[in-house]
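Please read the structure below before turning to the comments.
Missing here is one protein chain; the remaining ones are kept as they sit in the complex.
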Amino acid sequence: MLGEGILKGMAETARNFAGSFVSKERLTTVEYPEERIPTFENARVFPFLVYDTNDWEAGLRCVACQICEKECPPKCIYIDKSKDKKPDYAGKQQFYPTRFDIDISVCMSCQICVEVCPFEAIKMDTEFELATGDRFGGLLLDRKQLAKSNEYYHRIHPTEAAEVDVRLAEEKAKANAKAKAAADAAAAKAAAAKPAPHVEGAGD
Amino acid sequence: MTPVFYIIAALTIAGGLAAVLLKNLVHAALAVTVAFGGLALLFLSLDAQFAGFAQILVYIGAVAILIVFAILLTRGSDLPQDGVFSHTWLIGLMIAAGVFSVLAWAVLRSVPALPHETAVPAVTVHDIGVALVGRYVLPLEILALLLTAATIGAVIVAMHEKDGAQ
Partner (left out) sequence: MLDKPIIDKMDQIFVLLQHWLVSFLPVSLQPLAAVLLSVIVIVCLFPALFALTTVFERKGLGRIQNRLGPNRVGPFGFFQPIADGIKSLTKEDIVPASANAPVHFLAPIVLVVAVFMGFAVLPMGRNMVLVDMDAGLLFYFAMGASTEVSVFMAGWSSRNKYSLLGAMRAVAQMISYEVVLLLSSVAVVMISGTLSLPKIVEAQNQYTWDLPHWYIFTPWGLAGFVMYAIAATAETNRSPFDLPEGESELVAGYHTEYSGFKFALFFLGEYLAMFSISGLGATLFLGGWTAPFSFLTFIPSWIWFFSKLMLSIFVFIWMRGTLPRLRQDQLMNFAWKFVLPFTLLNLMVTALWRFMGEGWERWVVCSAILAVVWVFMGRIEMRSEHFGPRSYRYAE
């Protein structure tokens, strides 16, 4: 009969209407500022810089190699390389960035900087409440604002951070072993080189 | 002849004049609507409710809209380059003057023949209905026939166009 479908549809919406007052499962709305769903581990918003130890300035993993700056498609990373060097996580002397700015009004969250970084220094953040009243200065984050601790990284991306730590530890061990081997070799060399005068002297 | 009459009459005449003199056709159509509204108000001021409301319903609700549709569908809304007066304005003026004089003559002559009623006749919608299906049923039916023929004609014109398109 004509109009039957309309009545069926009206019954369905009436069920929705009444049901939304009764069952909480029907209402999928999360009332955001008060309630929030936990962020997903794979969520990514804008990049941040990882630092080890408690000192954000000294512990920055970034060595100012400027690969990310060059690879960034929208060119939103600005790096100034330091003149002097400081030791990195493996104890090796490296440059460090005196300026590291990311313009997040330009950043398109592509994650290419993360993929190209050989030092695991730049990672993607999950922080999304970045609204500011100052659209020029407020959206240009400097290295102090970008620096987040390794613990924070573990908190937002636990799996990925664990893998990174293992890799860094391996590299550090390798570097240590290499350094030790080099040191040993140097020592051995030194040891080998030292006795000769002595022998010569002894030959006197 | 109350002040109300003069106000409404001025409005109606202004609407009519604007309809003739305005360059923009859509403005002219809207001015016609004002004139129709003024006519309806004149009917109402004579206590002829039915005629007044029918005037609004038919003329503003249907005829004015029809005019507007006709203008839009025929690309008449473009502003004319030269003035609004056609080359034959003199003949038109003469015909208009002739019609006006005949009507005025008829109206002026009929004044003594009309009964001088002091009280306003109380005509209700009910009386109009009774008169329409009683005494005036033949004109009503003839009008109905005419309108039906016009409707069928319009449908046929529309159908013909559709066949041509296919």
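When the chains are written out, they are named A and B in that same order, and each has its own residue count from 1.
Here is the rule we go by: a contact is a pair of C-beta atoms (placed from the backbone, for glycine too) under 8 Å apart; a residue touches a chain by one contact, two chains touch by 3 or more.
The structure displayed is predicted, hence computed values, not measured ones.
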Quick one: which shown chains sit in contact with the chain that's not drawn?
A, B
With the missing chain put back, one of B:Y6, B:F69, B:W89 or B:Y136 would touch it. Which one?
B:F69
Across the whole complex, list the residues on chain B that are touched by the chain not included here.
26-27, 30, 33, 40, 49-50, 53-54, 56-57, 60-62, 64-65, 68-69, 72, 77, 124-126
Chain A residues touching the omitted chain (full complex)
1-3, 6, 9-10, 12-14, 16-17, 19-21, 26-29, 31
